[in-house]
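What follows is a single structure, written as structure tokens, with notes after it.
Missing here is one protein chain; the remaining ones are kept as they sit in the complex.
This part shows chain A:
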């Protein structure tokens, strides 16, 4: 395996959890809801996934548990912001705090436990191809799922009738309601989808990336996923680009630290965050202001009766 291939593999590894979580949030925000609880849902997903996988001995059960955990936590959020029309920012922050605490509780008995990571795909012949085999045909299954998600969401939002309904509701929920679109139901589905994605991203962290559980292992990735959505102007392919850019910067930063160039390691650790945000800001400069931002983002909706 060549050096380039090895580096690219680590880039993809670092990018995948961000991509999955950010794509979920993109759908939520396109429906007009701001869920700041990704970090919490990811953490609970990671803890539940690891606990379930360890107890059952099955990685698949672990992934399923992580998705369900993210889903359940987002259902709490949906109950608050849709059912009770609470402030979305406050509810999302509460969700993150609650999720981080809850994940520590769930994972408490599993600190220090090790298990084998979910193995990457192996297709005889193809994966063994020199140069590109591992890169194209030997990734973790999560990588293929995340790419399929990106393309699927691109198609769903841009081409499908349901995607149009979702975008319309995010754009102007008063108009949507006046036309008879089911505003709250669509938002519920979107929030649940976002929760499931965050849970899945958490599972990737604890079952593939670092196959163990430690408290706080999400390390701010949920927040970066949130920022990615905004700086990518709510466009799925730009989220993909942003996630890979972040992955690349993370790997570069690790190599710089290893080369010990006499730069404080704390500053280097901040590098991927700064670089990704800068790159996406530069991309969105020059576009018309507020393009892409769903018009009703963050506003609670209460129909007249």
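Here are some notes:
Convention: a residue touches a chain if its C-beta (ideal position, glycine included) is under 8 Å from a C-beta of that chain, and two chains touch if they have at least 3 such contacts; residues count from 1.
Quick note on the criterion: contacts and distances are computed from a predicted model.
Taking the options "Acyl-CoA/acyl-ACP dehydrogenase", "Na+/H+ antiporter subunit E", "PLDc_N domain-containing protein" or "ABC transporter ATP-binding protein" in turn, only "ABC transporter ATP-binding protein" matches the UniProt protein name of the chain that is not displayed.
Note on the undisplayed chain: of the listed residues A:93, A:121 or A:181, the one touching it is A:181. When the omitted chain is restored, the residue from A:134, A:167, A:187 or A:221 that touches it is A:167. Where chain A meets the omitted chain, the residues involved are 161, 164-165, 167-168, 171-172, 174-181, 288-292, 295, 304-305.
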